[in-house]
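Note that one protein chain is taken out, while the other chains of the complex remain in position.
On to subunit A.
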Amino acid sequence: MPGTSRPSLLARIDFGRNETLLVLVILAFSAVTALVAPSFLSLPTLFDLLRNSIVMGIFAIGVLLVLISGGIDVSFTGIAVFSLYTTTLILTRLGVPVPWWAAFLLSIAIGTALGLVNALFIAGFGLPTLIVTLGTLSVIRGVLLTFVGSTLISNLPVGLKEFARLVMIRGTTAEGYFFSLPWAFAALVGVVAVTWVLLQYTTLGRSIFAIGGSPESARRIGIPVRAVQTFVYAYVGALAGLAGIIHASLARVANPFDLVGLEMSVIAAVVLGGARLAGGYGTITGTLLGVVLIVLVNTSLILLGIPSTWQMVVIGALILVGTGVPAWQARRTALRAG
């Protein structure tokens, strides 16, 4: 009988995989939240969740690439805020209406340039990635606040205002209020698609895995390690520029004090998603699940009735467990194999 020879659905699920674990945690968390507060199960909740995942999701994809390549980047929030603010300032000074995509291109260009600064120190001089990006984070932010500007721009250029109003899906609740998903969400989808193709189907993508696994071996089989590293940090810079300008557009303000401070949550999301800090391994699915989990927990603690004083503790504990369990599992597997 075919039914007996095939393993059951449950048995086919690989519980050792990080993604499986994350999906289960997300489902369990949602179930508990829905039990405590039935209002959780609604379309507005889903749309809010997706809307609040856009910027963090784009950041996380960039961080994933860096982690796979065996490095770490903590400067991307600084790059993002520098790009968004400088772009807004330039467009405001110009005074001529510029379409939103031109603003996006400018911000991405500035982000890429700043990413190349990281690349210069990391690929060019071979300095440790954490040290370099910690340094560039403060330099970039310092230059921004000292020389570019430290005042909020709440009257955004027309193009950015228009972009924020582009709504992909809109709905009305029973009480007659709205919920919507902005087109900015398509940017995250696009970034995911491009990065997925890059990692799966291109030599460049496979080289990123290779240099993260073992830079020496990669070099010996002829991978241009420095060139690949340069690409990685420029790419992260570009994504940061994109995430930054989207953030400003959706928040309707260019705030030079924004975003910096978010980097640890993003890195935590990526590590929760199974990427190894040691390099050479990480998946986009896992990363996105990690982002969803962090955003979900971050925006459900009031619903669960957890007082503000405990919210930080809960989030910290979740990260500890989420990253600790896979690490412990990996060690057990290694011990059994050895």
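Keep in mind that, in the parts below, a residue touches a chain if its C-beta (ideal position, glycine included) is under 8 Å from a C-beta of that chain, and two chains touch if they have at least 3 such contacts; residues count from 1.
Definition applied: contacts and distances are computed from a predicted model.
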- Out of "TldD/PmbA family protein", "Sulfatase modifying factor 1", "YCII-related domain-containing protein" or "Autoinducer 2 ABC transporter substrate-binding protein", flag the one the UniProt entry gives for the chain missing from this complex. "Autoinducer 2 ABC transporter substrate-binding protein"
- Message: So one chain is hidden, and I want to know which residue out of A:150, A:203, A:217 or A:333 touches that hidden chain in the complete assembly.
- Response: A:150
- With respect to the chain omitted from the figure, which of A:138, A:203, A:299 or A:333 is a touching residue? A:299
- Message: Even though one chain is hidden, which residues of subunit A still touch it in the full complex?
- Response: 37, 39-40, 42, 44-45, 48, 52, 146, 150-152, 154-155, 175-180, 247, 251-253, 255, 257-258, 261, 298-300, 302-303, 305, 307-309, 311
